[in-house]
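Note that this complex is displayed minus one protein chain, with the remaining chains in position.
Per-chain residue numbering starts at 1, and chain names A, B, C, D and E are given in the order in which the chains are listed.
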Amino acid sequence: MPLVTIKIFEGRDVEQKRGMVKDVTEAIVKTIGCPTTAVQIDIVDLNPENIAQGGQLFSDRR
Amino acid sequence: MPLVTIKIFEGRDVEQKRGMVKDVTEAIVKTIGCPTTAVQIDIVDLNPENIAQGGQLFSDRR
Amino acid sequence: MPLVTIKIFEGRDVEQKRGMVKDVTEAIVKTIGCPTTAVQIDIVDLNPENIAQGGQLFSDRR
Amino acid sequence: MPLVTIKIFEGRDVEQKRGMVKDVTEAIVKTIGCPTTAVQIDIVDLNPENIAQGGQLFSDRR
Amino acid sequence: MPLVTIKIFEGRDVEQKRGMVKDVTEAIVKTIGCPTTAVQIDIVDLNPENIAQGGQLFSDRR
Partner (left out) sequence: MPLVTIKIFEGRDVEQKRGMVKDVTEAIVKTIGCPTTAVQIDIVDLNPENIAQGGQLFSDRR
C-alpha cells in the first residue's frame, strides 16, 4: 500500500514505463508521506479496440 | 465518469465490441442522466484458463 | 461472466441503479449474445473528493 | 459473489492455476460460509515490465 | 505480488475476514510457490444495492 493501477494505450516502451513508475512513486511518497518501498504499481496496456468514450471505440476514431 | 470495466471471454470481434460500448453507453446515459461523452468503457478479454467458477477453470469445463 | 464494474458519482438512488443494471444487462446480452443470468454488475459510488481529472479533484471544481 | 481477482507474474502454467483456483475457492467457502458455486475468480498474468515496487520495474531487478 | 482483490457482501465481521485472508494466502503460497509475505489482499464490502446479477439488484431479491 499504496497500490496503484495505471491503464494506458498499448505501445509505450519500457523507457517510458520506467520513468512513469519512478516519477509516480515519488509523487505519492512526497504528497502522502508513505515509505517508497510501500508503493506498488501495475500497468495495463490497452488496445484501442478495448477502450471507448462516448459510446465509440478509440479504434474507430482514427 | 462513469467509468465502466467489462470483462468478457476473449474471442468477440470488433463488431460486437462496437455494438456493446454503444448500447451500454446509451443505457447508462438514459438511466442515470449523465452526458454521453462522460462515459468511458474499457474491455478486458479473458482466456478461459484465467477464469474460474466454483473452483474450476472454464478451460476445464469444455 | 461478463463481469461489469461501474464507477459513478455517489448520490444516485436505488431507482436509478435498478434501471441502470437492467438496461446495461440487456445491452450486453443483445450485443454479445450471452445468457442474461451470466451478467454480473457491481457499482462503486465515488465521493467527488476521490476523483480527479486533469490533476484536479472534482470536489474542487464546484 | 464473492468475486476474486488475482494478479500474478506471467508464466504460471495451467496446472498451477487449476490448483490455485480450487484451493482459494475452498478457503473462501470455509471461512465466510458461501456456496462453492458463488465464488468466481479471474486471473491477470502480469509481465515484469508492467509491475513496479519502490519506483522500480520488476524487469529491471533481474 | 500476488495482488488479490476479494469483493464480498458487506456484513462479514473481522473474525471471518481474518480467517479468509490467512487461508487464501496459504492456498496461493502452496499452489504457485511464492513467499507468504508477497501476497497482498484487499477486501471490498459491497452493499446489496450495488450488486446485480441477470439485470436485478441483490437488494431486490430479498
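To be clear about the criterion, a residue touches a chain if its C-beta (ideal position, glycine included) is under 8 Å from a C-beta of that chain, and two chains touch if they have at least 3 such contacts.
This structure is a prediction, so every number in the text was calculated from the model and none was measured.
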### Message
Using the touch definition from the header, name the shown chains in contact with the chain that isn't displayed.
### Response
A, B, C, E
### Those residues of subunit A which, in the complete complex, touch the missing chain
1-9, 12, 16, 19-20, 22-24, 26-28, 30-34, 46, 51, 58
### Query
Which positions on subunit B touch the chain that was left off?
1, 3, 40, 42
### Query
Which residue numbers on subunit C touch the omitted chain?
7, 46, 49-57, 59-60
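Simple rule for what comes next: only the chains that are shown with their structure count from here on.
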### Message
Matching over half of the contact pairs by residue number, can you pick out the copy of the A-B interface from D-E, B-D or A-E?
### Response
B-D
### Task
Report back the single chain whose CA centre is most distant from the CA centre of subunit A.
E
### Summary
Cα centre of subunit C to Cα centre of subunit D, whole Å, reads 24
### Message
Taking the mean of the CA coordinates per chain, how far is subunit A from subunit D in Å?
### Response
20
### Task
Indicate the residues of subunit D shared as contacts by at least two other chains.
1, 3, 7, 22, 26, 40, 42, 46, 51
### Message
Under the stated touch criterion, can you name all the chain pairs that qualify?
### Response
A-B, A-D, A-E, B-C, B-D, C-D, C-E, D-E
